[in-house]
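Data first, discussion second: the structure below is written as structure tokens.
Every protein chain but one is kept in place in this view of the complex.
Each chain gets a letter, A, B and C, in the order it is written, and its residues are counted from 1.
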Amino acid sequence: MKQVKSYTSKDFATDQEVRWCPGCGDYGILKQVRDLMPELGLEREKTVFISGIGCSSRFPYYMNTYGLHSIHGRATSLATGLKMTRSDLSVWIITGDGDGMSIGGNHLIHLLRRNPNVNILLFNNEIYGLTKGQFSPTSEQGKQTRSSPWGTVDHPFNLSALALGADASFFARTVDRESKHLRETLRQAHEHKGASLVEIYQNCNVFNDGTFSAFTDKERKQQNTLHLEEGSPLRFGDPEKPVVLTWKNGAVGAEEMGASDPGSHWIHDPYDRAKAQALSRLSDDMTYPRPFGVLYREERAVYEDLLAEQQKVIAPKRTADDLDALISGDAFWQVGQ
Amino acid sequence: MKQVKSYTSKDFATDQEVRWCPGCGDYGILKQVRDLMPELGLEREKTVFISGIGCSSRFPYYMNTYGLHSIHGRATSLATGLKMTRSDLSVWIITGDGDGMSIGGNHLIHLLRRNPNVNILLFNNEIYGLTKGQFSPTSEQGKQTRSSPWGTVDHPFNLSALALGADASFFARTVDRESKHLRETLRQAHEHKGASLVEIYQNCNVFNDGTFSAFTDKERKQQNTLHLEEGSPLRFGDPEKPVVLTWKNGAVGAEEMGASDPGSHWIHDPYDRAKAQALSRLSDDMTYPRPFGVLYREERAVYEDLLAEQQKVIAPKRTADDLDALISGDAFWQVGQ
Amino acid sequence: MKAGSKDLAKATVLFAGDSGDGMQLTGGQFTQTTALSGNDLNTFPDFPAEIRAPAGTVPGVSGFKIHFGSAKVYTAGDQVDTLVAMNAAALSSQMDQLKEGGLIIANSNGMDARNLRLAGINEDRDLLGEAEQRGFELVSVEITRLTKEALKDSPLSNKDKDRAKNMFTLGLVYWLYDREPERTERFLEKRFADQEDIREANIKVLRAGHHYGETAELFRNRFSVPPADLAPGRYRNIKGNQALSIGLITAAHKSGLELFYAGYPITPASDILHELARSKAYGVQAFQAEDEIAAITAAIGAAFGGSLAVTASSGPGIALKTEALGLAVMLELPLVVVNVQRGGPSTGLPTKTEQSDLGQALFGRNGEAPLPVLSCASPKDAFDVAFEACQIALEHMTPVMILSDGYIANGSEPWKFPSSSELPEIQPPVHKAEDGDYTPYKRDEKGVRKWAIPGTAGAEHRIGGLEKQAETGHVSYDSENHQQMVRERKEKVERVAHGYAAQEVSCGSKKGGLLVISWGSTYGAVRTAVERLHKNGIAVGQYHLRHLHPLPSDLGKLIERYDQWLIPELNEGQLLQLIRSTYLVDAKGLNKVQGVPFAHREVEEAIVGMINEKK
Partner (left out) sequence: MKAGSKDLAKATVLFAGDSGDGMQLTGGQFTQTTALSGNDLNTFPDFPAEIRAPAGTVPGVSGFKIHFGSAKVYTAGDQVDTLVAMNAAALSSQMDQLKEGGLIIANSNGMDARNLRLAGINEDRDLLGEAEQRGFELVSVEITRLTKEALKDSPLSNKDKDRAKNMFTLGLVYWLYDREPERTERFLEKRFADQEDIREANIKVLRAGHHYGETAELFRNRFSVPPADLAPGRYRNIKGNQALSIGLITAAHKSGLELFYAGYPITPASDILHELARSKAYGVQAFQAEDEIAAITAAIGAAFGGSLAVTASSGPGIALKTEALGLAVMLELPLVVVNVQRGGPSTGLPTKTEQSDLGQALFGRNGEAPLPVLSCASPKDAFDVAFEACQIALEHMTPVMILSDGYIANGSEPWKFPSSSELPEIQPPVHKAEDGDYTPYKRDEKGVRKWAIPGTAGAEHRIGGLEKQAETGHVSYDSENHQQMVRERKEKVERVAHGYAAQEVSCGSKKGGLLVISWGSTYGAVRTAVERLHKNGIAVGQYHLRHLHPLPSDLGKLIERYDQWLIPELNEGQLLQLIRSTYLVDAKGLNKVQGVPFAHREVEEAIVGMINEKK
């Protein structure tokens, strides 16, 4: 067996100058991904980054692996074809809120239901960056952009809810600024067998600066974010005096941590679909904080495994003879001798 | 004001011969829709049926209203454009499981989030009828069809879950054979302000006969179906000895009706999103019956209303002068006199 | 009246009945038997509507036409010699296809008032009488009743008995054309191996039909079509979509790659998906995607991963693929895209044939995005074209488009198939780890770049749809570089023509007179027309164009040898435009957009007309 090379983060950098706007949240994500690759023991030649079109989709140019910068919205379907034929590769999809949810929404949900073992990093900046600032399907209603000077009237998608509705087997949320959380979340995505969708809140400091500041500002984030950890209670707010969420009769509540009976605490179980659905809607009306981390995961058969199993059953090794049998069919005849 | 004509069901039939296969479930749906139109007081000239491509999508030819038989998967987006510009029309979208969920999946979810006031009738026969029997995104895993002679490996969509995930404001399920239920469900869809998605189980007796027989066979349906009625407990099985569902701590249970405490009965509330989500997943693993009726509804601003409001605010009536102001802009100059 | 026996060089039989009458099976059996008796042949099934219409109606008529002969047969026949009509709808809708004085075998039990009504015909009309009055030879047989009678001892239900009536018809037509029913008996034995009652009934009825022909003295003549003088070899009967699918699998095998096929159902391309899905045992991955865009992009993903990637559709689906096809051009990855053309525009006539997507194939992309375009001439030719398309795609690192059509897809003809060892190996320019440094867009003498497949250490690289720097493949916005790359991509595709054999006329005069240029499925009708006229001393030749892009470099010379040029197409003149602009010759078009192929007579008339006009 060939020895596995040991790479460093630098080995995953290319010689191409990184061309995002100075201050763009994409830089931080790139750094974490580069750092993560050797940690996961991934080999450059066995790793593929596939993207669509958008600022975020430039990502593959900066990863010294195999890479495909494709067309708008189709990274998911390209990856499906690749993974079906090359289950040995580690496939990473990079997409944006426009690329993945607007033009590419259909391929995304179909990928999720099929569940190939890929990782999808959806850079959600709630804007179209590359085309210079139009609203996206995640932009909040009323947002004024170049294409909505009077404010959008579109009700945005809730990506976590959409993904769960499309039978995603893994959904997590993280944010560009929290490098450790980001890396750990991506690690879990990688470890999950099946399609892992990670929504990464990413600051576009040119066209949508500060959209996520409620979740990244030192002062505000404690109140506004809920860090999900498997087996731990869902708490937020002042660490000295945290508030804890409760889950009673399918309804969400909140209590002061000390004051409440630990038996009623909502303990995070990412395998519980009903709770994950509740988590996905938790902050829709902003009364509760936004959950970060793995909202949901489930073990479900992986697409390429199912294909391989089927192939094993039906295809005893083919030989040249088989090909001739295919060509001739079973109703042929001879003319002359 | 012009007097509203009073139509009968027959007025909604066209002179075109109906060309579905004999025995196709589409006939029953057509009959109910024709009957319903006059009941709803709809005027032929103010009503539009828009479809994509598929057996089901031939529907508009048989309705004596305005009709568009468009291209595969796009009925939803056509309807969006129409409704945005003609909020006065009653718009009915006819689509199939392939048309609406495979090629047309993206437009469907985007329509649902935008929430124009249209009615979507998705004829789900779990097969591609028109192209003669390939599996669809709702075909059960393992199904053998012309394009999956070894059985599909695709995990199917759960339309109700997908719709809720896409922020549908109304989702209901009914079945071709239950004409009264079908008509009542469509009536509710029509009465809902916003996008109403009705999944109609439809038997394709040529390529997928009997797929829904568990829900339509006299002997089996009591056990397998759950009829949702607002304010009533969720019960199924032998009417003499029904089983009732319970909802405790977000978890679903079942008890014999008589033996249980009525306080623990799950009373149907279509406005409760958490419960609707549970309902949408109820029969995924076949332990519980399949719910029929309105799973979910919510009052949410209607797309064309939002547009109209915006228009009202920003557009004081335009005049010919305004047009000239637009043409000239504010930095023009005069050459000569 | 006892039938005399008459030798025929060629004959055309049309089986027509209700969709539920099993006409496709009947035609298929007649075809197999005819093929085995050594005739050359050509068949075409015709299902007029996409949805099963109510039984007995005209939209419900299903037809199967076979043209067979002791000489070469190039089309499914212009006019029908014998029409088998199982009901009134079939008879009334197909009668116009009969030649003057042609023979009708009518199931008189299918002509009653009920059937007339269903066929939309006034119940008072005497359809059979009218047929005779038009001068057709009518043989009216109570096929339904005779079938039931033959089965009176069978335990089958009445419905099942009725279903066997197509076998009676088949037996009768076998007798008429001097064929033995054995082969079909063997087929029935196999097909209904587990269903004894049905098996026995069908065989019994088949024989009954044959005997009835022998004893009932129905026909004025019995026909015999002696074997054709076919080249020695092994033959099978094959449909276009089938031949195409097998060609793809063979090419994968010959290139040592896995075949990845991604498609989305659409008439008349769906059978390629079905065929390949069935062929999983040959290592094929057949993927039914959520739409055509997903299909082609999945294929591009698989091509990036080192598979032989293929996608197929028909016009509307190809339209959806054009954006991604541009990406494949830019990436310079091998990809085969098949368009089984149908009647357009838009949904058009989905079950009918047409050649009106040529412009789309050649020019239907944004930007300068040239790619090779090949066309199939006939069902069996689809094998060769599929193989060659894969070869070009893989060896020239380019997407390739194949144009087939509904007529080829569903038509069949005997195919002298090759053994796999006769076929060339295909050699894609794969970069190996041991080849050292990898420069993604460095080109060899043919202008072709190397293919480094993920997994190859040291060759990691990134490619995309933005213009790229020559050689390195890095993103480049440089003006001169863009011009260079546009030209390099163009020249690479043009060099594909270096691999063509010298161009020759298919038949007829080698120079002088009128040249008919055919492409795609017009081949057969043109060939028949030109051969017939040329035999009569008319100076006319046929050139058949397989490679629509790049055009053969010696085609100009060939065209110059003639004085007039005619281009028959099932469109409004798409190749015509290309030929006129490329060679500046005043070629004329013969254009038909009726969802059906040319009759050779139409081509003949046009040729004669053009020649006379010049005189």
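The rule is simple: a contact is a pair of C-beta atoms (placed from the backbone, for glycine too) under 8 Å apart; a residue touches a chain by one contact, two chains touch by 3 or more.
Only a predicted model underlies this, so the values are computations on that prediction, with no experimental measurement involved.
Undergrad: Please pick, from B:His69, B:Lys193 or B:Arg300, the residue that touches the omitted chain in the full complex.
TA: Going through B:His69, B:Lys193 or B:Arg300 one by one, B:His69 is the residue touching the chain not shown.
Undergrad: Determine which one of A:Tyr66, A:Tyr128, A:Phe215 or A:Trp266 touches the chain that has been left out.
TA: Residue touching the chain left out of view: A:Tyr128.
Undergrad: Since one chain has been left out of the picture, which residues of chain A touch it in the full complex?
TA: 17, 19-22, 53, 55, 58, 71-73, 102-103, 105, 128, 130-132, 134-135, 137, 146-150, 154, 206
Undergrad: For chain B, which residues lie in contact with the unshown chain of the complex?
TA: Interface with the chain not displayed, on the chain B side: 14, 16, 43-46, 48-50, 53, 60-61, 63-71, 74, 77-86, 88-89, 106-107, 110, 307, 310-311, 314-316, 318, 320, 322-324, 326-329, 331-337.
Undergrad: To test your reading of the contact rule: which positions on chain C touch the chain that is missing from view?
TA: Spelled out for chain C, the touching residues are 48-49, 59, 293, 314-320, 322-323, 326-327, 329-330, 341, 343-352, 354, 356-357, 359-360, 362-369, 464-467, 477, 479-480, 482-483, 486, 490, 571-572, 574, 576-578, 580-582, 584-586, 592-596.
One rule holds in what follows: only the chains that are shown with their structure count from here on.
Undergrad: By mean C-alpha position, what chain is farthest away from chain C?
TA: Comparing chain centres, A lies farthest from chain C.
Undergrad: For chain A versus chain B, what separation do you get between their C-alpha means, in angstrom?
TA: 29
Undergrad: Averaging only over C-alpha atoms, locate the centres of chain B and chain C and give their separation in whole Å.
TA: Distance between chain centres, rounded to whole Å: 40 Å.
Undergrad: Touching at least two other chains at once: which residues of chain A meet that condition?
TA: Each of 106, 110, 307, 310, 314 in chain A touches at least two other chains.
Undergrad: By residue number and range, which residues of chain C touch two or more other chains?
TA: Residue numbers touching two or more other chains: 280, 290-291.
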